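Note that one protein chain of the assembly has been removed; the remaining protein chains are unaltered in position.
Presenting chain A:
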């Protein structure tokens, strides 16, 4: 009954028991074999609430090995609660190396962003998915949506885009923008901004999606065609920003608005913190970058 003082958890490697990991790996393999198809799996209770990434954590736990290097991002940031906690969790239960650098990671678990740094072959991107069914808000019956996927009846998806244009004059969907995978399944890319949709197309990295509460896993094998749905006269477009990042002056990246004070002052900064830091280390400075050494300031 002597407690062993050790950093490594005394329970199973990567928290989940081997049978569970085996079951999840089967679901992942099936998902890879049928890109975009939602594979049901027996989601486990995890030591965190639903909605905090239980699906992503189970997928990561099932594929992670002792040699892996893990990066976890939450809305692009490595330093928010969810990201820090999940990273600490895997450090404890799997004793793996962790990083914030996109290029060094072998597994990147993400909540709602794809890193700006291009992913390479051999990397795995694990998405945390709240609602895997793209048709859910149009057709509430699961039996019916499954049939619609099976019979490739996707007219309804365009009804949603039609409604957007009728109401707003353009496709107003900005996140969870539906995509068609390999010309077959319509898939919800999880609530990533549509800015990231083109990065999914023919990505050299393996992309896995885990929805813990909804008990679904789906996947995009490397170099899969991922096409965002649109109309001929209203083609798919990504968001554009008027100004570059206020900290690192990056353009053509996804920016977050940050409120600075109670007077409504704000700035737009990179949502991808790793990308932003790298650029500042290289000496790039935006308009509001702190500790500038220029004499005028």
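FYI, a contact is a pair of C-beta atoms (placed from the backbone, for glycine too) under 8 Å apart; a residue touches a chain by one contact, two chains touch by 3 or more; residues count from 1.
Just so we're on the same page, contacts and distances are computed from a predicted model.
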| item | value |
| --- | --- |
| Missing subunit (named according to UniProt) among the choices "ATP synthase gamma chain", "Fumarate reductase cytochrome b subunit", "Carbon-phosphorus lyase complex subunit" or "Amino acid ABC transporter permease" | "Carbon-phosphorus lyase complex subunit" |
| Residue in contact with the excluded chain [from A:26, A:91, A:158 or A:215] | A:158 |
| Positions on chain A where the hidden chain makes contact | 138, 147, 151-156, 158-160, 162-163, 165-167, 230-234 |
